[in-house]
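Please find one structure pasted underneath; my questions will follow.
With one protein chain removed, the remaining protein chains of the complex are shown where they sit.
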Amino acid sequence: MRYNIKVNVNGKPHDDSVNPRVLLVDYIREKLGLTGTHVGCDTSSCGACTVHVDGKAVKSCTMFSVQADGTDITTIEGMCQNGKLHPLQEGFKEEHGLQCGFCTPGMIMACADLLENNSNPSENEIRHGLEGNFCRCTGYHNIVKAVQYAAKKG
Amino acid sequence: MGNLIGKSVKRVEDNRFIKGEGKYTDDFNMVNQTFAVYVRSPHAHANINSVDVSAAEAMNGVVKVFTGKDIADAGIVGSICGWQVDFKNGDTMKEPGHPILAADKVRHVGDPVAMVIAEDKYTAKDAAEAVLVDYEVLDAIVDPKAAAQDGAPQVHDDVPNNTIFEWELGDKAATDAAFENAHHVTELSYHNQKLVPNAIEPRAALAHYDANEEKYTLYTTSQNPHLARLIIGAFVLSIPEHKLRVISPDVGGGFGSKIFVYNDECGVLWASKQIGRPVKWTADRSEAFITDCHGRDHVTDAKMAFDADGNITGMRTKTFAAMGAYLSNFSTCVPTYLHGTLMQGLYTTPAVHVDVTAVVTNTVPVDAYRGAGRPEATYGIERLMDTAAREMGMDPTELRRKNFIPAFDGVNEPGYQTQVALQYDSGNYEANMDKALKVADYESLKAERDKAKAEGRLVGIGFSTYIEACGIAPSAVVGSLGARVGLYDAASIRVHPTGKVTAHVGAHSHGQGHETTFAQVIADAFGIGMDDVNIVHGDTENVPFGMGTYGSRSLAVCGSAIMRSVDKVKEKGARIAAHKLECSPDDLEFANGSWTVKGTDKSVGFGDVALTAYVPHDYPADEEPGLDFASFYDPANFVYPFGTHICVVEVDKETGEVKVVKYVAVDDPGIVINPMIVDGQVHGGVAQGIGQALFEGAAYDSDGQLLNGSMLDYTMPRADNFPMFETDRTETPCPHNPLGVKGIGEAGTIGSTPAVVNAVMDALSDYGVKDLQMPLTPNRVWDAINSNGNGNA
Partner (left out) sequence: MIAYNFDYKVASSMDEAFSLLAEAGDNASFIAGGHSIVPAMKLRLAEPSTLIDISKVPGMSDITQDGDTISIGGLVTHVKVASSDVVKNSCPGLAECAGVIGDPQVRNKGTIGGNVAHADPGSDYPGALVAFDATICLANASGSRELAADDYFTGLFETAKEEGEMVTAVKVPASSASAYVKFPNPASRYAVVGVGVSLNINGGTCESASVGITGAADHAYRASESESALGGSDLGDDALSAAASAASDGQEMLNDLAASAEYRKHLCGVMLKRAVAVAKGRT
């Protein structure tokens, strides 16, 4: 049984027929070939799959692709506009906010939503705002600094 | 030399990662690929009566289903143990087989019994459920100490008393005497609990067999592609090594769990030839929980003997170390040569004895996990030190100061020979601790803690002064101790005609930033820019044979191989330059990217020399063209980083929750190449060490079921579990490698766990709580507070 979905991903329209049980993250990775969004768990815990759906950070592993019909989706690949890095991308590099890089796309997407709702978060607010994202490499120290860098940059 | 050593150069690999353009194993696809799903045992211990794949194979889209019988019929067993540790009485170590697919018996939840291969992963998953396995469930054994006792369920028929080996190190008689004559003995008994590594990228493999070339290609999430090629080719699947290409692309964290050759990738590699199509496999997280090698799992009795002045006179431990259901590649060396050999710590302890019994249990196999044996040793020593200090009424820093090995640089003063085989290379432990005490403002911390306690708040300070042995390892030494591999590394440096450089290195970065640090080292040495160097790693096709990245070894060992190649380039470059400058190479000095005739301004640059090497018109006779050298480096010794960690916690009396309010780490990794990256390694290491102390631990029931086999139940630390970490350093150079570097990847984890537990014990000292089983969950801490020190909870 297939279902037709129309989605806008990073500003580009897509029209595809999908099996409903395909998760949004798998549609993004496998059908669209956008492999920057990652799968790190199977319990909606790790946040490596975080994308923006209609402007809000969502775990793309916790949606079937059919649920995304008619939505605007931004993935990590859409954060760099016209070759210009998003302040968070800059911040993650400047502050060494990543090591293996696997959690980084989901982390950046979650942080972008955090800053959208709170443009000058305290350290505490940043740490709580990252409840939905795991990193096993950095101890989060430099991720906090990366967000502070981006917040300052505006 | 140049100006890049010691600089926090931003990482070049970040350029792709921050854009989501990293290429991890699951990102790769091949034309005509199939997908594999393993059927895994839900039982910890069971006989397999039958495996019926007929329904699965009949499903639309299923290509083939393999079982243990197919593997056995092919004459294959599975992955091997790479380190032989025999019994102390001379008997040979037990080495049970580990088949790629179990045929007769399953020995842990997760043990695979069939491999389903289908056109897509959805069909493979559905078909896996249609494989019918008839099990006869048997009693399981989980506890390492109980496993060794008579009457315990036997995991392997050929391993009596589930005992793989019994091993000891040190002087038992001298240690016995020390304890007999001790003025004071401090003892602790605990379980250094089983941990699940949970790198955020699950393991994966993509395998392909090219029938025309009779050649296999394997993409795998490995920390060491060459080692994988050697083990798989020579020891598992009998593939000629030149017909097996192993590629580790970007790898999303490892922490040890991606060192080992797993049967999972061996299975799909074998299958790719059987079915004549590529096979792709990616673990689910719940699958990772029951297949990735776990860490730690030692049941230990640890004791320290003191004289009346607080000098340590003896140290002894007895450990039952779980291997899990099967021997993973390095499992046997972790509780022995990476653990027993550290049992003196950085103290002048005159008598040490370590006794280790390695046992199999019906749980996921255990192998190296960040620190691999050294956290277990350090935990015992440092917990005993703080505990003893409290028992003897001494300040924990003064007890340590009294017992530190005096400073030695390994050059003017010899290295320090311990009671347990190792010779430490260089160290200045007291200066390091003094710096930490200053950075942390210990006097103020004490005052604040005492004030808080007077107000009824449970604040505690905990210490850990650790030493560890990494940069593994001198091949002959480990060979004599049972290692079946060498532990050198390799780097080739290719200078191109236009003076740019490509280095192929045998280390494999999965977060450590080698593309940046190694480029810094090379660019600094040649006086060229970071942009003029690129680092290539991960593909056995084009990288010389290296042993990979783990054991905090890449800079110390691969970095030294890089320096060897650098020296070879410079030596030849000097001869070419001398020819161009019409002098002798001895007349030249190299600085700022140029060879200059000493005392003059006649010089020729690195780029010029490079071009000349490849356009050898006016060129030294008897000199080959080209500027391209490979080197191997076998370390002369381990390297021995050390440090002081100070943890301050506050315990919520009402809930037992432990909050880390301050964490200071002053580490000594030898010379520092990139401070930013070193700090990052410490942060991550400390986070995992705190994770063990407060949050993590694989929980098994008596049937061998893993009760917390998902991220909903196994507590992975989050950003709001930590404060900002305060890091600083001392730099005591390593005397025996060209860069003077030690290692830092695991130090954070090694130092932190005991510091945290010590801090909690300090906070709870008024309750008479001496010890608590990790993880120190709120429930455990609250139980301890409310039982008024009546127990190990």
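As written, the chain order gives the labels A and B, with residue 1 at the start of each chain.
In this text, contacts are C-beta pairs under 8 Å (C-beta built on N, C-alpha and C of every residue); 3 or more make two chains touch, one makes a residue touch a chain.
Because the structure is predicted, anything quoted here is derived from the model rather than measured.
Novice: What are the shown chains in contact with the chain that isn't displayed?
Specialist: Checking the complete complex, the chain left out touches A, B.
Novice: Any idea which of B:647, B:716 or B:734 touches the chain not displayed?
Specialist: B:716
Novice: Counting contacts across the full complex, list the positions on chain A that touch the omitted chain.
Specialist: 1, 3, 19-21, 23, 39, 42-45, 47, 50, 53, 56-59, 61-64, 66-67, 69, 110, 113-114, 129, 131-133
Novice: Touching the missing chain, which residues of chain B?
Specialist: Against the missing chain, chain B presents residues 121-122, 125-126, 284-286, 654-656, 695, 699, 707-708, 711-716, 777-779, 782-783.
FYI, only the chains that are shown with their structure count from here on.
Novice: Per the centroid of Cα atoms for each chain, what is the distance between chain A and chain B, given in Å?
Specialist: It comes to 30 Å between the two C-alpha centres.
Novice: State the interface residues of chain B toward chain A in the complex, per the touch definition above.
Specialist: Listed in rising order, the residues of chain B that touch chain A are 8, 10-11, 13-24, 26-27, 122, 198-202, 250-253, 255, 282, 284-286, 510-513, 676-677, 679-680, 683-688, 710-712, 716, 718-720, 722, 724-725, 748.
Novice: Which stretch or stretches of chain A touch chain B in the complex?
Specialist: Residues 19, 21-22, 29, 34-43, 45-46, 48, 75-77, 79-80, 85, 89, 92-94, 96, 98-105, 108, 123-124, 126-128, 130-131, 133-144 of chain A touch chain B in their complex.
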